[in-house]
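First comes the structure, then the notes that go with it.
The complex appears here minus one protein chain, its other protein chains still in place.
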Amino acid sequence: MFAPEKDVQSYIHFGLYALQHRGQESAGISISDGSDIKTKKKMGLVSEVFQGDTLENLSGYNAIGHVRYSTEGDSSVTNAQPLTITCKLGKISIVHNGNLKNAKGLRKRLEEEGTIFQTTTDSEILAHLLAKSSYNNIIDGLKEVASMMKGGYTFLLMTTDRLIAFRDAHGFRPLSLGKVDGGYVLSSETCAFDTIGAEYVRDISPGEMVVIDKQGITSTTLLEPKDPSLCIFEYIYFARPDSNLIGKNVHLVRKELGKELAKESNITADIVSGVPDSSLSAASGVAEALNLPYEMGLIKNRYIGRTFIKPNQEMRELGVQVKLNPVNATVFGKRIILVDDSIVRGTTITNIIKTLRDAGAKEVHILISSPPVKFPCYYGIDTSSCGELIASKLNVEEIRTEIGADSLQFLSIQGMVRAVERVPGLNENTGYCLACFNGEYPVTEED
Amino acid sequence: MFAPEKDVQSYIHFGLYALQHRGQESAGISISDGSDIKTKKKMGLVSEVFQGDTLENLSGYNAIGHVRYSTEGDSSVTNAQPLTITCKLGKISIVHNGNLKNAKGLRKRLEEEGTIFQTTTDSEILAHLLAKSSYNNIIDGLKEVASMMKGGYTFLLMTTDRLIAFRDAHGFRPLSLGKVDGGYVLSSETCAFDTIGAEYVRDISPGEMVVIDKQGITSTTLLEPKDPSLCIFEYIYFARPDSNLIGKNVHLVRKELGKELAKESNITADIVSGVPDSSLSAASGVAEALNLPYEMGLIKNRYIGRTFIKPNQEMRELGVQVKLNPVNATVFGKRIILVDDSIVRGTTITNIIKTLRDAGAKEVHILISSPPVKFPCYYGIDTSSCGELIASKLNVEEIRTEIGADSLQFLSIQGMVRAVERVPGLNENTGYCLACFNGEYPVTEED
Amino acid sequence: MFAPEKDVQSYIHFGLYALQHRGQESAGISISDGSDIKTKKKMGLVSEVFQGDTLENLSGYNAIGHVRYSTEGDSSVTNAQPLTITCKLGKISIVHNGNLKNAKGLRKRLEEEGTIFQTTTDSEILAHLLAKSSYNNIIDGLKEVASMMKGGYTFLLMTTDRLIAFRDAHGFRPLSLGKVDGGYVLSSETCAFDTIGAEYVRDISPGEMVVIDKQGITSTTLLEPKDPSLCIFEYIYFARPDSNLIGKNVHLVRKELGKELAKESNITADIVSGVPDSSLSAASGVAEALNLPYEMGLIKNRYIGRTFIKPNQEMRELGVQVKLNPVNATVFGKRIILVDDSIVRGTTITNIIKTLRDAGAKEVHILISSPPVKFPCYYGIDTSSCGELIASKLNVEEIRTEIGADSLQFLSIQGMVRAVERVPGLNENTGYCLACFNGEYPVTEED
Partner (left out) sequence: MFAPEKDVQSYIHFGLYALQHRGQESAGISISDGSDIKTKKKMGLVSEVFQGDTLENLSGYNAIGHVRYSTEGDSSVTNAQPLTITCKLGKISIVHNGNLKNAKGLRKRLEEEGTIFQTTTDSEILAHLLAKSSYNNIIDGLKEVASMMKGGYTFLLMTTDRLIAFRDAHGFRPLSLGKVDGGYVLSSETCAFDTIGAEYVRDISPGEMVVIDKQGITSTTLLEPKDPSLCIFEYIYFARPDSNLIGKNVHLVRKELGKELAKESNITADIVSGVPDSSLSAASGVAEALNLPYEMGLIKNRYIGRTFIKPNQEMRELGVQVKLNPVNATVFGKRIILVDDSIVRGTTITNIIKTLRDAGAKEVHILISSPPVKFPCYYGIDTSSCGELIASKLNVEEIRTEIGADSLQFLSIQGMVRAVERVPGLNENTGYCLACFNGEYPVTEED
C-alpha cells in the first residue's frame, strides 16, 4: 500500500486480517516513511504477531504485508515474509504468492555462481536475480530477470519510496489494484479492499508490472502475456466468499458450482449439508437446485487455536472429536447429501462420513463441487498435499468405497467451467488453469 | 466429570473447547486424584489458559471446569472459576452458571455476620453459606442452604472424591447428565458430550441434586420443583446449534423460529441472509418458508482474537471494518431480508444495515427471530447488556427508524413458543422463562 | 505508601525492585485513588509481573506492594499478596511479612465457626478476624483482634483512603517509616527509601500501629510492647547490605561479624574469600582482621532466571556447574579461608568445598559468621528449610567431616551479639531473637 498522506500501518494490519485465511503460519509487515524500511515478522496469526507495542514503532506511507501458508517442511521464522535485503539497488522488501516452477534450477545455478541462501523462499531467488542484474535500477533489473522466473506467482516489492507489483505471464495467481484516498493498494483478494474501505480499481493483467510512487502509478508490460490461466482452485477453495476474482464473486461461483453439480447428479435425499466453511456456498446451491432443505449437518469449533493439542489416537477411538461435530438432531435417520469442495487425500471426508453415520445418518451421499484432483500443482498450491492424491490412484467407485460413502459424485470439468463462466465478471475471455484436473500445464520448463 | 478408571483431565479440557462460546474471558479446571484438589485458572481462551506444561501437572479422576463470560465490571482473574476453598467441610471446588437474584442481599447479610469476600461471584456466596451451615457434611449442608438461593442457576461442586450438581427449582439454566465408560459427566450443553464421546443420559430436573462418587450416582430433590421455566434465550442465542436442551435441538428450533417468522411476515424480497453465526439457522428457515434464495450476505472474520485492537472512529468512518464484511456481489442491487436472532441495544444491527446499503443493497428488511427484549434478566444473562434495552424505550416503528431499516419485524411471543414447541423433545410439559419479553418473572424475592 | 499529591504507582514499583531479594516467587501492588482499590499480582519477579501495560491502569495516591518468598508447599498465584477483600468494614488490602505462630490454631477455630479459606496466607487470617470483630471501624477492629495473633510479623493494610501498619509486640520483623514530599512510606528495609528518594524517619516500634491519611500520621500502641527481639538473621542473611535496621547498617554489622569471627579463630591461610553475595561483607571483615588478601574465590552467574533448568545429576557429576564457579587461578594451590553466613542443611557448602578442591585448593577452612542453627524458626523464616537442620543432628566436628572441610568454625552467640552491638545504631537497648541458635523462643502459645 502506498499513500503519502496516510500512516498506512493500520491499513496493512487490518488488511492482513482479511487475508489471514490464505496463511496462518507467520505474518509480517515492511513499512517505509521514505527514508528507511522497517520489517517486523514472526510466527503466528496476525493477532499474535502484531500486539500492542509491536505496531507502535512501525509507521510510514509505503508498506507491504504477508501471511504465510503453513507447509510441512520449512516452518520457521526464517521463511517468514517480507524478505528485506540490501544490495546495489538499495534496500528492498519482497513478498510473493505462488511458486516458481523452476525454483530448484534457479537455486542450483545461483549457488554454483557463488550465491548463499538463507531461506527457502522464492522471494530470495528474485532478490538474488535482481542484485545480479546488469542494471543499477530496479525497474530495468526486473525487466531483465522477470523472464527467468517460470511458474505462477505475484510479487510485491518496495523500496523506501516505491511500490512495485507484477504478475506472471499467465496470471495464475490473482492480484488486484484498489484505491484509497491519495494512494493505492494491492491485494491478492478484493476482500482486503472492503475491509480497509478501499475501492476496487481493476485486476493487474497477466505479465503486467505496476510501479507506484509519489508521481502516481505507471503500468508496463513486464512479460509478454500468455493465455490467461487463472487458478480455478481460487474459486473452489482458496479465496474468501466475499472476494471477486476478475470481477466474479467467489460465493456466487461456488453457488453455481453447486447448482451445476445438482444438475449432473440424480441423488434422492432428505437434506443437503456442506462441510464448513468453504463448502457452504456450494451446498446451498445444491439445496436450491434440488429443492431440498439446506441444513446444518456439521458444526465447526471456532476456538481451536494454532497450538491446539489434538486428541490422541486412543481418545479419537473413544469418540473424542473437537474440531468438527455432527448436529445429531439434523442428521439422525436422514438420507443426507453432503457437499464438499474437493477431495485431495480423502482422509478428512472419510472421518466426516464415519461421524455422520455414528450420529445416525441413514445414507451419506457425497457431492464434490470440483472434478477429481489427479495432478500435482506447480503454481502455488502446496505440492506436499498433492503428493498423495487419492484420485490419481483410484477411480471414483474405488474412492467411494475407500471413504465409505453411499454414493460419490464429482463435478465434471466442463460443468465446473460452465458454472464459473455463468457468473458475470469483467474479463470474459479469461481462461483458467485446470492442470490439477486435466494435467495440461500451461507452463513448461522451456517456456 | 467423575470416572475412576480414567484420567479425566483431557476430557474436561476438550469439553471446555466445546463450551467456549459460553464464555471467553477466563477458563479453569479443578481436578482431584482422590487425595487433593488442584486448580488452574487464568484469563483467556481455553487454548491460551491450558498450554503445554500447564496440563502436565493436572491429573485425576474427578474434575470440574469452567469458561467465564466477559462482563464489564469484574474482568480479573480473581473472579475466574472454579473457586476452591477450605472450610470445616474440607476442600471444595465450585463452579456455577447463571445468577443468584438475591446475591446482593445475601452478600450484605453475610458481610454483616463477619464474612469477607474475595470475589464477586455467586460461587463464593454458596461457599460461605455451606461453611456456615449447621451440618458437618456437604450434602446436608446443601439441603440446608439451597433454599436461601433465589434465581436461575446451576452449580457443580467437587470434593476430593465426590462430584455434586444441582439446578434451581425452576430450571432456568440447562444442565445435562452424560455417561462415559465407567463414569459420568455433567455439562450445560450436550455438545460437550458429543465432543468427548459421552452418551447423553438425561437433563437434571429443576430442583434436583445428583451426587456422584465411587459408589455410583444418587439423585435427591434438593428444592421443591416449581413451574419449569427454561430460559428460552438459550435456544435463540446462547447455545451451540448442535446442542439439545430437554431433547430439542437448537438448530432445529432456530429453523422453526425462522419459519414461524416467515409466516408472520409479508415481505417481498430477492434474497434472505442471516447475521453470522447465531442467526444462520433461523435465516435458512425463513428462506425455505418464503421459497427465496438463501445467500451469504455477510461474512465474519474468523481470526479476530481477544486482544484485537479495533479500528478507531476515524478509520471506521473511512470504511474500515474488520469483523464483519458484506458480500458485495450478493447484496448489490438486491432487496435483502436480513435475519438476526435478537435486538438488544441496536448498535450492531444499525452498523450492519449501513454496511449493506453501502454495498448497494436496494432494500434491507430486518426479521428478528425473537420478540422485542423489553425487560432485564435476573437469572443469568448479562444484565449490563440489558441496561439500555432499545425495545424498552422505543416501539417497533421507532426502532426501525433508529436502525435505518426499510422494514422491521419481530417474532411474536406466541409464535416463538409455538416454534419451540413444534420441535420434538423429551419433556413436553416444560415451560419457558419469557421474562425478558413479557416481564413475568417466575421468581420473586420472597419466593 | 501514602502521598496525596503524587501518583505513587512508580514509587511502589521501584521500591519493590529494591526489596526483590526478600522474595522472588510473586509480586503484587494494590493502589487506590481514594475511591476504589485496584490490585495486580502475578507469579514472577517484579520485572515480569509489571510490564508495559500492566502498570498503565494502576494509579492513585495510596498503595501497598509485596514480593513473596518462594516456599515449597503453596507456590501459586492464589497466595500472592496483597490480599484484597470486601467486608463490613469496606474494601481492604493486606500484606504481611513474617509468620503467625498460632496460625494453625486460628485457622481451625475460624473454620469451625463457619469460615472459608481461599489461601494459606496469614493475611487472610487477619482479614477474617477483622471482619468478625465487634467493631464497625477498622482501627477499633484491629485493637480488638491484634492480641489474638502470636508470632513475628508486620502487617500493612490499606483502605481506599488510609494506610495502616503495625508490628508485633516483640518487633521480630523490621518495619521502617520514611518520608516523601507530601507523604509517607513504609518498608521492611530502608534500602527501598534510598531507591525512591525517601528520607528515613524512624523504625516502627514493637507493638506500635501507625495510621496515615490525609490528616497526617498518628501513632498508637496496638500491643503492649514485650522485650524487643529483632530477628538477628536479618543482619546475617536476609537484609540488603545498604539497609539499616534500628539504625545499624547491615554491611557494617556483617563486617564486624567477620572481624569477631577472625578474633575467635586461629586459622592460618593464604587468602580469604566469601560465598557471594551475602557473605562478601563478612569475608572482607575476616580478611581485614587477619590481614590476609581478600580474594574472589567464587563467582556467581548473574543470569540464572527463575525458570533455569538445572543440570541433571549425571551432568553435575561430569562437572557441569552453572550457578557458582571457582576462580581457579585464585584458588589453585592456596590455603583458603571461605566465609559463609550460615549453615542450614549443609548441602550448598558441601558442593562448594568440593568445587574448590577440584579447582586445586590446598586447604579449605570454613568460617561461618553466625552460630550453628539448631532450632526451627516460628517467626517468619521458612520453616521447611529449618526442617533438616544439620546442626541439630551433628556437632561441629561431625559437620566438618560431613561437608569435607579442613576446619570449620562457627561464630559464638556472644561474639555475634557483641559484633552487632558494636555497630552504632539508634535504639541501643534493643534485644535480638536468638531462638534459632539457642532455642529460647520469646513467644509462647499462651503468650
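Should a chain be cited, it is by its letter among A, B and C, assigned in written order, with residues numbered from 1 in that chain.
Going forward, a contact is a pair of C-beta atoms (placed from the backbone, for glycine too) under 8 Å apart; a residue touches a chain by one contact, two chains touch by 3 or more.
Quantities reported herein were computed from a predicted structural model and do not represent experimental measurements.
Asker: Looking at C:90, C:225 or C:311, which makes contact with the chain not pictured?
Answerer: Missing-chain contact among the listed residues: C:311.
Asker: With the full complex in mind, choose from A:21, A:128, A:334 or A:357 the residue touching the hidden chain.
Answerer: Missing-chain contact among the listed residues: A:128.
Asker: Looking at C:144, C:213 or C:242, which makes contact with the chain not pictured?
Answerer: Once the missing chain is taken into account, the touching residue is C:242.
Asker: Which of C:280, C:389 or C:419 touches the chain that is not shown?
Answerer: Final answer for the missing-chain contact: C:280.
Asker: From the list C:33, C:194, C:270 or C:402, pick the residue that touches the absent chain.
Answerer: For the chain that is not drawn, the touching residue is C:194.
Asker: Could you tell which one of C:99, C:187, C:279 or C:330 touches the chain left off the display?
Answerer: Of the candidates C:99, C:187, C:279 or C:330, C:330 is in touch with the missing chain.
Asker: Please output the residues of subunit C touching the missing chain, sorted low to high.
Answerer: Against the missing chain, subunit C presents residues 10-11, 14, 17-18, 20-21, 24, 45-48, 51-52, 55, 181, 191, 194-198, 240-242, 244, 249, 251-252, 255, 277, 280-281, 284, 287-288, 293-296, 299, 301-305, 307-309, 311, 315, 318-322, 325-330, 359.
Asker: If the hidden chain were put back, which residues of subunit A would touch it?
Answerer: 39, 77-78, 83-88, 111-112, 114-118, 124, 127-128, 131-133
Throughout what follows, only the chains that are shown with their structure count from here on.
Asker: Since subunit A and subunit B share one sequence, what rotation angle in degrees maps the C-alpha trace of one onto the other, as a multiple of 5?
Answerer: Rotation angle between the two copies comes out at 180 degrees.
Asker: I want to confirm something about subunit B and subunit C. Since they are copies of the same sequence, is their interface symmetric in residue numbering (over half shared, so same) or not (under half, so different)?
Answerer: Same residues, largely: of all residue numbers at this interface, over half are found in both copies.
Asker: Report the chain ID whose CA centroid sits closest to the centroid of the full protein CA set.
Answerer: So the chain sitting closest to the middle is B.
Asker: Subunit A: which residues touch two or more other chains?
Answerer: Answer for subunit A, listing residues that touch two or more other chains: 52.
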